[in-house]
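For reference, the structure is listed below as structure tokens.
The other protein chains are all here in position, but one chain of the complex has been omitted.
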């Protein structure tokens, strides 16, 4: 169930162990759900030939969409990128529709017209990316402008990777947002690669956050494998933006624990890096912490996984029942039908 | 005569009064030449209806193209923007061809195919801008890449205004240049306006130089109305670039002492600003300094002005003799003729 | 008092902003300066900086922001300072705005205004007619008014349209064309061509500034006895093929006229639409008068040779009439 529909976000809970435990549990659930859903897609449905097109997953990066999007209020608008599936779940998109999307079925969020993470639901205020990286950055600025214009205190959450920051759109969007003091929280997953391209061929600065001052924008660096750290940092960003102080950048350091996509074996990544980051798996780290702090017992965690597996099983079954789109609809909705 | 064809640039001459005097004299000549040429275009030829299209001048900003371009060696390649006319003169473009350009004559650098500052001469290694601001930034990066590729120690000089830095191309070009450590000196004329748009609606940072760290690029701020200061700073940039250390940004603070173009009365600029900056006219300041330091006497300076007026008179007369292009040539040179 | 083409657009925008608080404008120098061509002159004083947003020099940012605001329920009208700079915001238009409805049912009700066209000695970067980049992009609407009446009625329709509209304003018409406009409020539908002049012998199909060239040519040839019908497309996408076909069915001869360069201009799409639908009605070759395939040259001698004009239209039309 979506955070939106339950208690609403929990802020500054460090002091309050119970609240922290509850937050950890929600993080754990969504992170594990994203992991399970993507595993199912990449390792099962894709290999079974049931997925249409390519598959890009966020394995190892789940803490970023989860720790950040748990702050979203109903008026807020979210712009997930291609490794942020949990944003959809947190926002209330039914699991089955996501599987249907990957399988090109009519019940996917794009009704089979687009694939993989290219999906959104305007009613839930989740905007679909287009392929062109960073194209959502000025669009998020415009959405934030609309929120301000409408007198709402909503915030736009705009997600992107390290590679996307090289695009002109990234610069134009961030610049516009800062000049106009628009309520945007920029959330960068710096997973150190863009396809095969390592950071040092992408940017000459050491951190994406080093770009904040170029826009007079506060920017902080956070452990992207720790959902509670991401949650805290995003909370500061959201507070800043809601207060009318303009955009805020949260750079989440992480690592892409897969190839760029399901067809990329990532031979260009030194194996040590995978080994090193394997030890920092965000779900395992979170579980260890939950156990250590007595926030949950092993059985509870296992029960969550079991529940998720069942949810995923059901959702996949539901999605597989969904038909492919009727070719007779091919020409519909290019324009508003009169 | 072009600096290229004479002695070659003079470096670090502070200690050496004679060299400094010579440098000041060269700066003075080119600055006064640019002022006189642009005055003639804007205040005479334009009003006489002899100029085709619009007119954008660099009045009050002459120290920037002059103080910087005097560093250019034959292998270097220059990318002047629309208020950098002196770059052309320093590079050896005959004065008459510039007037012919503004008047749409066949002897303009573009043979009447383009107008105003949209001109270049590939043999002199001056690249024509296109209208789209900052489009030359990635192109300059590519030219610098070529210089490096060819094993030359040439440098690309890339000019732009404060407003141009908002464009995606600016970001993509600077980022590429820094990642690849390409020999580019970026020279920004920060004249505080972009058409009617003041700095605070263009960027949230206080200085263009604040953007250097976003690319791990050294950036310095300099008095753009002092050609010797611009010369010194550019010298540091050129040395950095020639040494293979990558790009360097020189931000020259100045003020646009005109409207955006000849048809803009600039009512949006507070008159105090014009008054204030009028007192900092770069040519007058330079002359005062030359007199004060005994680098030149009043007569010598007057003689320079007189010589320039004569050069301009002759060049205008020459340009006015130049015919309009023959319509029979309309279709030529869209492609290489076989 | 007659209203200029420019003033008509200004009025249309003004009325829409009065009518609907969700309408706002954004672009470079649209506020204090009132826009490079003064289309939004006085807007910021009346509507305030909230609804008249001066942006940085960022065409992609401007279009992107318009899309974002549009997705959130506003009705942004973005200005490109010159149509030539629309290529700097290209991806946002052709990939983001054009495809949202089809992909995920999200309407993008934006207008991108773009002053286009030659005849003002603007040279290669201030004179282009970039409409065909958008006409080949399903999901966009492309509007090119030729008269003050249509300019006002179409800008109002564009603002109310729930799909992205690229609105080309011909710079050469801004202050050249004027007419008395109706006192009350009116709109002109997007997607409908108009028979501007009736005739029997041949049809000229055109749009934008070339409408006036076509009408001049038709007047002159009338003196020679030719009865020429002139169709103003007004909208290029969706293309009103029906009106064109009906006219050509009647006259059996057609001359296609555009200021845009030759190869890939709308003449081709019209020609193929005609030959595939009413080939048997054609009594003569389809001919076209267009600019040649070069960048728009700057110098008056070259630009004059480049642009289609009445003499060139008359020559071709006379040939076709006599065919």
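Chains: A, B and C, in written order; residue numbering restarts at 1 for each.
Following the convention adopted for this analysis, a contact is a pair of C-beta atoms (placed from the backbone, for glycine too) under 8 Å apart; a residue touches a chain by one contact, two chains touch by 3 or more.
If you're wondering where the values come from, they're calculated on a predicted model, not measured in any experiment.
One chain is not displayed; in the complete assembly it touches the shown chains A, B, C.
Residue A:163 is the one among A:163, A:183 or A:224 that touches the chain missing from this view.
From the set A:65, A:80, A:96 or A:115, the residue in touch with the chain omitted from the display is A:115, counting the whole complex. Residue-wise, the contact with the chain that is not shown comes from C:91, picked out of C:91, C:201 or C:259.
Among B:34, B:132, B:155 or B:266, only B:132 touches the chain left out of the display. For chain C, the list of residues touching the undisplayed chain reads 84-85, 87-88, 90-91, 94-95, 98-99, 102-103, 124-125, 132-133, 135-136, 138-139, 237, 239, 256, 260-261, 263-265, 267-272, 275-277, 279-280, 282, 284-288, 293-295.
In the full complex, chain B contacts the hidden chain through residues 77, 109-111, 113-114, 118-122, 127-128, 130-132, 135, 137-147, 149-150, 156, 168-169, 172-173, 175-176, 179-180, 333-336. Chain A residues in contact with the hidden partner, per the touch definition given at the top, are 52-53, 104-106, 110, 112-115, 118, 130-134, 163-164, 166-169, 194-197, 201-203, 268, 324-327, 329-331, 334.
Going forward, only the chains that are shown with their structure count from here on.
Among the other chains, B has the CA centre that is most remote from the centre of chain A. One finds 46 Å separating the Cα centroids of chain A and chain B. With centres set at the average Cα position, the gap from chain B to chain C is 37 Å. Looking at chain B, one finds that residues 166-169, 201-203 touch two or more other chains. Shared interface positions of chain C, defined as residues touching 2 or more other chains, are 55-56, 58, 60-61.
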